[in-house]
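Omission of a single protein chain aside, the complex is shown with its protein chains in their original locations.
Read from first to last, the chains carry the letters A, B and C; within each, the first residue is number 1.
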Amino acid sequence: MASLEVQTLAVEAIKADFPLLSRVQAGRKIVFLDSAASAQRPQAVLDAMDDYYSTTHANVHRGVYAIAEEATRRYEEGRLAAGRLINAPNPSREIILTKNVTEAYNLVTYTWGRKNLQRGDVVVLTESEHHANIVPWLMLKAEREIEIRYLRVNDDFRLDLSNLDEVVRDAKFVSVTAASNVLGTITDLAPIVAAAHRAGALVMADGAQLVPHRPVDVQALDLDLFGYTGHKLMGPTGIGVLWARAEILEAMPPFLGGGEMINDVRLDSFTTNELPWKFEAGTPPIAESIGLGAAIKYLEAIGLDRIAAHEAALTDYTLNRLTETFPEIEIFGPPAGADRRGGVISFKLGDIHPHDVAQVLDEHAVCVRAGHHCAKPLMRRLGVNATTRASLYLYNDEHDVETLIEALVDVKRMFQ
Amino acid sequence: MASLEVQTLAVEAIKADFPLLSRVQAGRKIVFLDSAASAQRPQAVLDAMDDYYSTTHANVHRGVYAIAEEATRRYEEGRLAAGRLINAPNPSREIILTKNVTEAYNLVTYTWGRKNLQRGDVVVLTESEHHANIVPWLMLKAEREIEIRYLRVNDDFRLDLSNLDEVVRDAKFVSVTAASNVLGTITDLAPIVAAAHRAGALVMADGAQLVPHRPVDVQALDLDLFGYTGHKLMGPTGIGVLWARAEILEAMPPFLGGGEMINDVRLDSFTTNELPWKFEAGTPPIAESIGLGAAIKYLEAIGLDRIAAHEAALTDYTLNRLTETFPEIEIFGPPAGADRRGGVISFKLGDIHPHDVAQVLDEHAVCVRAGHHCAKPLMRRLGVNATTRASLYLYNDEHDVETLIEALVDVKRMFQ
Amino acid sequence: MAGLEDLYREIILDHYRSPRNRGELTTPPAIRVEGFNPLCGDEIVLYLEVADDIVTDVKISGQGCSISQSSASMMSAAIKGKSVVEVRALIRSFKAMMSIHEATLGEEGVEEIGPIDPDSFGELAALQGVVKFPVRIKCATLSWNTLVQALEEAATA
Partner (left out) sequence: MAGLEDLYREIILDHYRSPRNRGELTTPPAIRVEGFNPLCGDEIVLYLEVADDIVTDVKISGQGCSISQSSASMMSAAIKGKSVVEVRALIRSFKAMMSIHEATLGEEGVEEIGPIDPDSFGELAALQGVVKFPVRIKCATLSWNTLVQALEEAATA
């Protein structure tokens, strides 16, 4: 068996932090290669939530008593961690906690979009967006007849930036994925942000697939808005993050109405609360914010630089092993050794259907995703209905990859 | 010390199921009387979520592999439990899982409301609504100039139904709280539903404060839409429930756009998924649905009838002890012995400010809420800025009440 | 846990590797209907020729996984030459077989039909194992839903 030249992370020790990864399925240890859909949680995240529920749960923000104050403190600490992770300049005001990042993007289209976009106004997306960053805009298009333009994907699986200035001309808003959940490409945001700002547009990036894997600095990137989601970085389900510059948030009308987001309510009118609570209606995801904070601490303790290095090495290893073992394999993404390439590996194995691949892999306790990965326009661009997708994270190693390879050999045996 | 005549529940044993309730704060065991804001969780709820995360977490609905199928099954089981609890006729299609019930009501105003209500159309609410069932309508009013009428609250703290037919005349939608989070009153829904239906309006009830405490049957109540929230019935934060009849949901446009809620997405259009997923965009609150299911099982095992009986007896006990100990106390709700009265007890102790009451109570480890309880219009109707609110649940007993009484004596000593 | 052998019976793989009635028919007289499973992108094109209430010919093209492909292939073999009434009965039984799992998931209103006699299905009974793999049920039923649509079009044509 080949082995990684650089052992950047102590993966055995890391695996031990994740209860699910020691689970045995029909005699085999689970090999989890679907973290791009949702990552596993370290025990520390479960402990943080259990400790909260067991010692200090209460509704937040208005309780005078000690456990309610402590609940509020822990909830708000999750917010601060969410901001720290992306170097948000002003986390206590600019980080909005949502139920997932999909809600975050809808918040933007429903509030900023409906306030600022009229018929014919231009929004720029890319062909490689996740549905979460397309459908909200399509809904706005149906309501407002805005124009949506798309940056195309080249045959090298990168965005075509050759006509960037032309595409963003007169645009009011540009929203692009920071890392593709299908191709594994990491977007070169700098030229896009610069062009968008030259055109006078705001720029949002979808960090769902980037934040768990690479250090991110929204200030250095000069972004205006940014989103990511808790469950992909080992946090709980039920929490997403929207960051935006305070002046943008201040100017946005509220989104959901109800408790917490108000200042005063009368029978015929209401006024809104300060940031960030203006956008957090109802009882917030309290335990989820605390779990997210614990996940972020876990990430920080290991270090995103080291995680990125580990993933880069393991991605190259995987790509090499796949192509050397299966000459017929088609990989939808940059090759081994490429820059700006994450650990998401989409492929087709001859004409064996991805469903069949994933099903047989499951028999080997190897978990991969098969389907359109919520990116149907990109699937059409690639000329496929579905791909098989293996995605790597800090707890994966070359043993996992070798198990994948063996299982794929079995797939071929079965279907050819 | 007085004691309850009927000991309906084995409260000592129940208390032992709740880790937080055995917590000691500065030498005193916590007396939690703020369940109307958010209830505590039994260990079974934490265990269900931990077990999920530790053995079978994966993103739901599209995974081919075994743990993803099992995650989907458990997630959907939470939905079925949420439907069963209110006797929803068709839970697998008609129960929408949201982040809290506030989102549920916004879902209704943004989709049903924006589709069906035009300038001048009438919506009927009540003066005793929680902000969650007012602000979304006020937002729609600001956008559409709809007319909002309110059923008034009488001096007996019940809704004034004397002019019911007049108020609901020509209304398109009637939305009323099923139980007040301030007054403790339980709404007599039957005449309201009948009048609304006679007028041709749909009726929604806000069950946030009813479902945790009383058996509810949306079919027997002849309701059209209904909402409740997980954290008040001992479920986790981050989950709410909307039920509506399928034909209403079918006719509603989608709310949030993104993954899961789509059928197909193209660069210029999309089609929506089937019910209930049409309204569930993005990665749903998976662990939260599972935790909610466990909370519902816990409730069912004890029995909502018995819980209701226990709370009724304990409420009478509390009201009697409060009024006999503090002649100056003003209670904003029906007196001991009244029908349709839940365990939410709002009061003022002379002119000692509720903040000061709650603060001193905290010194006795007694947790109560002080404030407007997200019901500012009702506060204005009652002529107060704030009240102190003690709320009872299945894990409270007369010892808790006696501790409250003692602590209130201390409050008086301090501030008078 | 259900094993793979429950899903990929030999007969299924056989139909997958050597699909029956693959191809196209001229329209008209044939009816052409497309079926699409947006969740996995599988698509099927069904050509159906009905004369005097008999399915006189059927052809299938499109692409999909082994389950959707073999289900379509088996279906084509099973319905060819049958009367429309017989075909409708077969569809009902097949869907009932496939809805067992959905029923336990709480799908209401599933028609109560007695225990299914696998013998009456012939080769199709091999697909019974699919119900243990809920996400694959839609693969197995895709061609059948398309057939329902084709029969409707045939009835109104």
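Rule of thumb we're sticking to: a residue touches a chain if its C-beta (ideal position, glycine included) is under 8 Å from a C-beta of that chain, and two chains touch if they have at least 3 such contacts.
These numbers come from a predicted model, not from an experiment.
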Missing chain: touched chains present in the view: A, B
Selected residue (touches chain absent from view) among B:370, B:390 or B:404: B:370
Identified contact with the non-displayed chain, of A:17, A:34, A:50 or A:76: A:76
Absent-chain contact - pick from B:169, B:353, B:399 or B:412: B:353
Residue among B:25, B:72, B:229 or B:289 touching the omitted chain: B:25
From A:219, A:263 or A:416, residue that would touch the chain that is not displayed: A:263
Missing-partner contacts on chain B, residue numbers: 25-26, 353-356, 359-360, 363, 370-372, 376, 379, 384-386, 414-415
Absent-chain interface as seen on chain A, which is shown: 61-64, 66, 68-69, 72-73, 76, 80, 89-93, 262-264, 271
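The rule is simple: only the chains that are shown with their structure count from here on.
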Chain at maximum distance from chain A, centres defined as averaged CA atoms: C
Chain B and chain C: spacing of chain centres that average the CA atoms, whole Å: 46
Rounded Å distance, chain A centre to chain C centre (Cα mean): 38
Chain A-chain B separation of Cα centroids, rounded to whole Å: 32
Residues of chain C touching at least two other chains: 1, 38-39, 133, 136
Multi-partner residues of chain A (at least 2 other chains): 25, 355, 359, 370-371, 376
